[in-house]
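And now, subunit A:
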Amino acid sequence: MTKIKSLADLKKLKGDLQSKIALREKSDTPEGRVIVKVAMSTCGIASGAKDVMEYMIDEFEKRSIDAIVTQTGCIGYCYAEPTVEITLPGNEPVVYGYVDTRKADEIIEKYIKNQELVDGILPVNYQTIEKDKEE
Partner candidate 1 sequence: MIKINIDNRTVEVEKGTTIFHAAKKLGIEIPTLCYMNLGDLNIEHKPGGCRVCVVEVEGRRNLAPACATDCYEGMVVKTHSMRVLNARKTVLELILSDHPFDCLVCAKSGTCDLQDMAIKMGVRSIPFQGEKSTYKPDFSPAIIREMDKCIMCRRCETMCNDFQTVGVLSGIHRGFEAVVAPAFERDLDHSECTYCGQCVAVCPTGALVEVDHTTQLIRDLADTNKKVIVQTAPAVRAALGEAFGLEPGTLVTGKMVAALRRLGFDYVFDTDFAADLTIMEEGTELLDRLTRFLGGDKEVKLPMLTSCCPGWVNFFEYHFPDMRDIPSTARSPQQMFGSIAKTYFADKIETKREDMIVVSVMPCVAKKYECTRDEFAVDGNPDVDYSISTRELAMLIKRSNIDFNSLPEEDFDKPMGESTGAGVIFGATGGVIEAAVRSAYELHTKKQLEKIDFEQLRGLGGIRSASVDFDGVEIKIGIAHGLGNARKLLEDIKAGKSEYHAIEIMACPGGCIGGGGQPLHHGNPEIIKARQKAIYQEDAGKPIRKSHENPYIIKLYEEFLGEPMSEKAHHLLHTHYFDKKKKDILID
Partner candidate 2 sequence: MAKFKMHMLVCGGTGCRASASDMLYENLVKEVKENGLEDEVQVVTTGCFGFCEKGPIVKVIPDNTFYVSVEPGDAKDIIAEHAIKGRRVQRLLYVDPTNKEQIADSKGMGFYKKQIRIALRNCGMIDPENIEEYLAADGYEALGKVLTEMTPDEAIQEMIDSGLRGRGGGGFPTGVKWKLAAKEKADQKYVVCNADEGDPGAFMDRSILEGDPHTVLEAMVINGYCIGASKGLVYIRAEYPLAIYRLKIAIEQAREYGLLGNDILGTGFSFDVEIRYGAGAFVCGEETALIHSMEGERGEPTFKPPFPAQSGYLGKPTNVNNVETFANIPVIYNKGAKWFASIGTEKSTGTKVFALAGKINNVGLIEVPMGITLREVIFEVGGGIKDGKKFKAVQTGGPSGGCLTEKHLDTPIDFDNLLAVGSMMGSGGMIVMDEDDCMVAVAKFYLDFTVEESCGKCSPCRIGNKRLYELLDKITKGQADKEDMDNLRNLSYVIRDTSLCGLGQTSPNPVLSTMDNFLDEYMAHIEEGRCPSGVCKDLIRYEVIPENCVGCTACARNCPVNCIAGERKQLHIIDQALCIKCGACLEKCKFNAIAII
């Protein structure tokens, strides 16, 4: 990676990265990809987030689902760890709590494959600050 040399460089890079991420999420298929974010903070990991993440990666491959799984920090629902956020193409993100491998299996089968919601959704109960959108 070459160093960012100026503010202009930084802004350009940001634009590139945003479209790169958008592109990555679109994939080649018309439906786009499933985005899975696993909360991997200390409490998440302590409650088994790592196993869940590994399980989901494996299962997506086995079940030929076009998904990208990334880790992220704590969303704050500590009582419901491990938590997993799933964004189906064209849909609002949905967060599931108390996810173990069994629950993960249910989520894959019902929600990801069939868009059938599964019990245990954690409703979003906060506001985010608006991000400054570039051009």
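The candidate set was assembled so that all candidates are chains of the complex that A comes from, given by their letters.
Keep this in mind: contacts are C-beta pairs under 8 Å (C-beta built on N, C-alpha and C of every residue); 3 or more make two chains touch, one makes a residue touch a chain; residues count from 1.
The model shown is predicted, which means the values in this text are computed figures rather than measured ones.
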item	value
Subunit A in this complex - touching candidate among 1 or 2	2
Sites on subunit A touched by candidate 2 in the complex	1, 3-7, 9-11, 13-14, 17-18, 20-21, 37, 39-43, 45, 70-80, 85, 97, 113-123, 125-129, 131-132
